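One protein chain omitted, others in place.
Each chain carries a letter (A and B) given by its place in the written order, and its residues are counted from 1.
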Amino acid sequence: MSQQALDRIVAALSDIELIDPHSHINPHDPASHNLADILGYHYYTELAHSAGLPADRIEESDISPKELVSRLVPKLDSLDNTIQLSWLVEIARELLDVDIDRVTSDNWEQLYDAAEQKMSAPDWESEVLKRSKLKQVFLTNDFDDPLEGFDTDRYIPCLRTDDLVFHLHQPSVRERVANATGVEVTDAKSVWEALGKLFSHFKSKNAKACAISLPPDFVPTHVTDEDAEEAFMRLTDGRPSIEDRQVVSRFVFWSLAEMCAEHRLPFDLMIGVNRSVYPAGVHQGRDLYDSRCSLSQYAELFNFFPQVTFPVSVLAPTMNQELVSYAWIFPNVVTSGHWWYSNIPAHIEPDCRARLQAVPRTKQIGYYSDMYKLEFGLPKFAMYRRVLAKVLLEDFVIGHGWSEERAVDLGQTVLRSNVESIFFAD
Amino acid sequence: MSQQALDRIVAALSDIELIDPHSHINPHDPASHNLADILGYHYYTELAHSAGLPADRIEESDISPKELVSRLVPKLDSLDNTIQLSWLVEIARELLDVDIDRVTSDNWEQLYDAAEQKMSAPDWESEVLKRSKLKQVFLTNDFDDPLEGFDTDRYIPCLRTDDLVFHLHQPSVRERVANATGVEVTDAKSVWEALGKLFSHFKSKNAKACAISLPPDFVPTHVTDEDAEEAFMRLTDGRPSIEDRQVVSRFVFWSLAEMCAEHRLPFDLMIGVNRSVYPAGVHQGRDLYDSRCSLSQYAELFNFFPQVTFPVSVLAPTMNQELVSYAWIFPNVVTSGHWWYSNIPAHIEPDCRARLQAVPRTKQIGYYSDMYKLEFGLPKFAMYRRVLAKVLLEDFVIGHGWSEERAVDLGQTVLRSNVESIFFAD
Partner (left out) sequence: MSQQALDRIVAALSDIELIDPHSHINPHDPASHNLADILGYHYYTELAHSAGLPADRIEESDISPKELVSRLVPKLDSLDNTIQLSWLVEIARELLDVDIDRVTSDNWEQLYDAAEQKMSAPDWESEVLKRSKLKQVFLTNDFDDPLEGFDTDRYIPCLRTDDLVFHLHQPSVRERVANATGVEVTDAKSVWEALGKLFSHFKSKNAKACAISLPPDFVPTHVTDEDAEEAFMRLTDGRPSIEDRQVVSRFVFWSLAEMCAEHRLPFDLMIGVNRSVYPAGVHQGRDLYDSRCSLSQYAELFNFFPQVTFPVSVLAPTMNQELVSYAWIFPNVVTSGHWWYSNIPAHIEPDCRARLQAVPRTKQIGYYSDMYKLEFGLPKFAMYRRVLAKVLLEDFVIGHGWSEERAVDLGQTVLRSNVESIFFAD
């Protein structure tokens, strides 16, 4: 494999302006203010905790940002092999202009100060977007988010629906629905009415997707209105059984898919997460998965809603092989990014390779950042581009005798064009 | 990795005359007549459909071959990344002598005409076999195939038994059995009698294997004649329960294994397919799998029939790791090819690598084409040989210091010799 050819392909892919189709950016405060905003990212806190730093050292209330960083830094040496640490070094070099190759007790304060200075510039947000070649960024919005006070063309709303599907038995969630829509959710009909209002609101604010994360044992099926009524009665009575909650979850989920059809929104499925498997972990560092999960659980859904596009992310790397096969056959199943525990080059490379070899090129969303702060877009997309370039070079330029231009064009399709054709088709 | 060494190994492997141990060739009409026979292969129709071409555009009755191709061609651009499209280009170049690197709206008619001209030559079938270095090709024959009117030394019969195991509850299948054997299947004893006649018939016609594809939830177990009788009674009464059908399936499957022992035929197990997961898909583009399947489901079978060789194919790539381990331990379990959704280089390479590192060389059937038309043998075996050559070079020549000759000899064993020793031993 020629290093020069690889470098050329990486460079060509780096020229592509990006639309990030999934993030957790707060549009009212998108960029970091100091190094603690960077190191506070759950990947660092959970890895530092995993390497032995007690959770209360990290999550003590009222510690200053600088104090938090000072506590995390000594643990970074134990993590310096991880891809996440390489993102930190890349942020330092490419965004903060600090030329280091690791963060140590000796240099962290210098980095801290440089970060604070850079990040206090009034145009820092724009600067980060520009250096990252990010044109637009999708958000993850609570269903009752008013979606006001920010530029919805730069930060694209996305209706996140976990609470609606899995927590409607909580009075507080039903109250939030009532506040957001004026509808008291008490039965199938009122769910429909409420969802209709939420979708109309989101669509009016430029939302381009509906999204949800799902546990590995979730099996969506069609629940009739009649079957749902009894479960709703006990739900609002406050004494739903496990089965009632399951019926309601399935009913609301299915209704969301119907709304996606009606309002022509893709429905992002992020399949496979078990919440709070490690309850003593740090914030956002408690979830894991059970790889005994199959997309066959979703076959009924994919069949029932041919008019809805489902960009599917899987958490367990072993599930990528099913994802490739299901996207190969079902017109409405699209492969989507490399999620969370799958988001390391060791998994991205085989997953990306299989997708490029077997799924129509128009049905692949190459990557999304999943970031909480804008600064992570640059190193995460850079990591993906390097893997993508390697696969393009090995499998297409060398393997099939393609020109580099043709290979880069394929890269452009999965990196950028498909985001437009899939989410902005309407 | 030296490109020259790789090329030398590919070239040496390409000199090996092949016996294709599994295909769906129709021996009465083995080669294509026009480009529609090529593009009508389910891989293209299902991928084009997956990329957005409506099924009825593909499956409309009474459209001409040229019209079908004209409808598929505009979608090929969306598939040009897939390994299947690379087979098409390789067929064009290596068999049709048309030097293109993609099929477009501009060049397809030229290709169509060239194909029609080539394929109308009286020796086209022989020409394809010759260019593909194919000496013999295994078939997939219905149990009631008379196996007449073709050269059974060139096209080797194989008794396919899915209908017998899974559809004996259908009167039409029992009728076919009666027509083929003169035996009315009503109980365990008559099943035995009928199977005996089928096996004798197939053996007399040079059959070299019995084969079946199996769903992921199938668990073969020994069913006694007594246990089978009640189920058969209800089956022939026309009111079998799900359990009755399951008992009959297991009984017939086990009986087939006994017949394989008695008639000394290997029993090809193709494990893991769920039929019609996507019923609205195009013909042969409806099946998928559930990777939650284990070869431990077959342990009782492998133990019970030490005298029967089981060439095992798995559909879910994740199952390859179990297949390697089971073939490592069980003398009668043989790894067999790279089936369907596993048949892309991204999966073949790690699967082939693991097999070559851990399974006795004499117990590996490297590849079969699974083709419906002869023209696919060339690009499919070529794809496999390139992967095989890469693994031989990296793991054996570079990794163990083997000479290229020794590595090629290993390749020859899995590509050719084992097909002979496993299927032609008798």
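Everything that follows uses one rule, which is that contacts are C-beta pairs under 8 Å (C-beta built on N, C-alpha and C of every residue); 3 or more make two chains touch, one makes a residue touch a chain.
Keep in mind that what you see is a predicted model, and the values were worked out from it rather than measured.
When the omitted chain is restored, the residue from B:Asn26, B:Thr186, B:Ser325 or B:Gln412 that touches it is B:Ser325.
Touch with the chain that is not drawn comes from one residue among B:Pro122, B:Gly149, B:Pro279 or B:Gly401, which is B:Gly401.
One of B:Leu356, B:Ala389 or B:Val419 touches the chain omitted from the figure, and that residue is B:Leu356. Interface residues of chain B with the unshown chain, by the touch rule above, are 292, 294-296, 299, 302-303, 306, 318-319, 321-322, 324-331, 350, 353-354, 356-363, 395-396, 399-402, 410.
Residues 46-47, 49-52, 78-84, 86, 101, 274, 277-281, 285-286, 288-292, 316-318, 341, 344-347, 350, 386 are the ones on chain A that touch the missing chain.
The rule is simple: only the chains that are shown with their structure count from here on.
The centroid of the Cα atoms in chain A and the matching centroid in chain B are 39 Å apart.
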